[in-house]
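What you see is part of a larger complex, with each chain still in position.
We just call them A and B in the order they show up, numbering each chain from 1.
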Amino acid sequence: MSTFKDFRIDIKPNWCPGCGDYSVLTAIQKAAANIGLEPENMAVVSGIGCSGRISGYIKSYGFHSIHGRALPIAQGVKMANRDLTVLAAGGDGDGFAIGTNHTIHAIRRNIDITYVVMDNHIYGLTKGQTSPLSSFGAKTKSTPLGSIEQPIRPLELAISAGAGFVAQGFAGNLAQLTKIIEEGIKHKGFSFINVFSPCIAFNKFNTYDWFKERIVNLDEDQNFDNSNRVLAVQKVMEHDSLVTGIVYRDPERESYENLVPNFKQEPLVKQNMSISREDFTDLLREFE
Amino acid sequence: MVNQLSWKVGGQQGEGIDSTGEIFATALNRLGYHLFGYRHFSSRIKGGHTNYKIRVTTKSMKAISDNLDILVAFDQETIDLNSGELRDGGVIIADSKFKPVANKDNVRLLSVPFTEISRNLGNILMKNMVALGATSALLGLSIESFKEIIEEMFLRKGQEVVDKNMEALKQGAEYVNKETNGPLEELRLAEADGKKRLFMTGNEAVALGAIAAGVRFMPAYPITPASEVMEYLIKKLPKFGGTVIQTEDEIAAVTMAIGASYGGVRTMTSTSGPGLALMQEAIGLAGITETPLVIVDVQRGGPSTGLPTKNEQSDFNAAIFGTHGEIPKIVIAPNSIEDAFYDTVEAFNLADRYQCPVIVLTDLALGMGKQTVEPLDYDKIEIDRGKYLGDQELPELEGELYKRYLFTEDGISPRVIPGQKNGIHHVTGVEHAETGLPSENPVNRKKMMEKRLNKINNIKINNPVIINKSHDEAEILVIGIGSTHGAIAEAVSRLEKDGYKINQAHIRLIHPLPKDQLKELMEKAKKVIVVENNGTGQIANLLNMNFGMIDKVKSLLKYDGNPFLPSEIYDGIRGLI
């Protein structure tokens, strides 16, 4: 059985010291080991951003793609090979600016992959512009006088888009984050996980402390029932999205692959790709 | 008695014009005639004139005909819009209900009570059958030729429905027979060879080729005139354990295809111009990550939404030059429906062999045009996945990562896929080292660029140019690409008869161009005339870029939304020489 170390690779990440992304990296590696995955059976598809580099720091199959398109690529990988554990990861800009369309549709399509948003409320790689998750009033390089747009509420959006697994973690709470990712991977269907992952270089506002002071840990709320969609939305609204834990989960919802007519358990990639002479003749008959 | 004939049916969209044409064509196909169909439709659902023109020949003839022998009209608009095409002595068969007026001299108008007969038989929808009956009387076809088809269509609704339809045919035929006293000699079709052929569209041929090549997954977004590729696979893939995902947009379609291909499955997407434009960024990703990717682009009238239901060949530039930065890429264009099948199979082999994007360019005329093709040959289907290492061939990992981008002599690195124990590696759209990890090192960069760009230089494919070379030194070399092949061939054979020394070259491999072959042909010709369905002469420009024979290269262009007729090419070439 593989361990945490098997998912490590001998490369120094080019993230700034103190960047929240280090925790996300560790949490994924730990979760993979905890579940008992083998590195070769995992594929991590990432977007472009500081966050996007993550696929190159995990020892597994890794695909560092283009800005905003990690999700369709990840879905393609899974459709090709159901046996793989497929993770998609990227920044808040990646998933909620340029990639929003794919995020919403991946959620409702419900292919069994796990999506980790590394949410620092800012554009890190391009040096500090506002992201759709930047707070109203946030002063960034592109909003020097303060952002005048309402931020996207990823949890509400995911729930309203029909997600079967919605969670939020915090880079400052590695244990919970690891657990959430584990559960996300185990969930059969699309898992949406937003992670507050502070950018220490460009977001001087939404710092570790800022989050720590505000976050409500749902794991500590005994009364919270994460199987009820309406309640889940209420809870999120109530705390202005600043919660961590698994917010909503519907274990009954069938994943896409299981609903595809005649889609086999054996991965497509392992099936015979030739068609028989008989089948070919059959196909031609229609045109006679 | 004639060996060829041109027939057209027209009316309002939604009135069953299409199926009238289909039934007519299927019957003739089963008798062994060669058919070439072209549908004219507007960008709206119900209403708006539509027509279906079918050329029937006893020998293979791969172009739409210049003029028209018979026009079947369900409304006056059909006559008004199409009678100009009728040859002297041509016949209009029209529903007497709308009191048809011929609007042209030297044509014969047969007013047949389509509506009345069908209403009397209890179902006005059968007026199409009456029209077909009327047609067969003129051609001297037995209405029995339609029986099988009518049974296939209606038997599940009961024998009575079949009988009624046969009766409609019969009455239509009888009515005309009475008027004309039997088939008109100049319309009576010579007997066909009776051989089995397939009547299909280019889109269907492409989709069939994809299945034969092993495609089991297709992400795509609907768009005219490409949707039928996707729709055929939607119907058929489940039988082979595969599936189609209708994605949220073309960017998702192409990137999902890249993901699935990276995952090891043969996959494709299909689109038209606007979708191709949206895919440009991702095509670059496939290029730099050396991921096989097949995109079928069924061209339509551009730019922008342009003329979505009309024909054009104006995406060559976008297909060859559209991505930012520089990648290896292959662009091929089938020149017939038969080719569309084999070329699609070939496209997948090329994509795997050269590990790069392959764009298959067709157009509306080829994609939606329906023609008879010789039975497709199962034995010609070959699957070659290129340098693809199975678990057995894959040595134990030496370093931490497998060198997916190993520098090799031919620039192609052995491929592995996720799930293989010793193949773990990284893939990125950023410049990278052999392991796939990002690298900004200028020496590596230069090597990687050269590896990628040069690997397709020695590309080998059968018949990269379809050559019809009757002369060693030609007065004229006519060059075209794609769906214009048949029309050019017809024009060329007429020009030969006129005494011109003329060769024809039809380019199948558009990028990288088969330089040696083309160069020789062009050098040995006095004039090169490039026939293209666009407004700027994109292929001519491409030839100039590669061969520099600017002074001898002339363009024959058409960009009004319609494909070339053979006569337009004939006239055009005569005008240029």
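Basically, a contact is a pair of C-beta atoms (placed from the backbone, for glycine too) under 8 Å apart; a residue touches a chain by one contact, two chains touch by 3 or more.
It should be emphasised that the depicted structure is a prediction, and the values quoted were computed from it without experimental measurement.
Peer 1: Note down how many copies of every displayed chain the full complex holds, formula style.
Peer 2: Taking all copies into account, the full complex has the composition A x2, B x2.
Assume only the chains that are shown with their structure count from here on.
Peer 1: If you average the CA atoms of chain A and of chain B, how many Å lie between those two points?
Peer 2: 41
Peer 1: Which chain B residues qualify as touching chain A in the complex?
Peer 2: 29-30, 196-200, 204, 208, 211-212, 214, 216-217, 219, 236, 238-243, 245, 247-249, 251-253, 255-267, 281-282, 285, 289, 375-376, 378, 381, 383, 400-401, 417-430, 436-438
Peer 1: Taking the touch rule as given, give the residues of chain A at its contact with chain B in the complex, in rising order.
Peer 2: Touching chain B from chain A are residues 9-11, 38-41, 43, 45, 48, 53, 55-56, 59-66, 69, 72-81, 83-84, 101-102, 104-105, 109, 260-264, 268-269, 271, 273-275, 277, 279-281, 283-284, 287-288.
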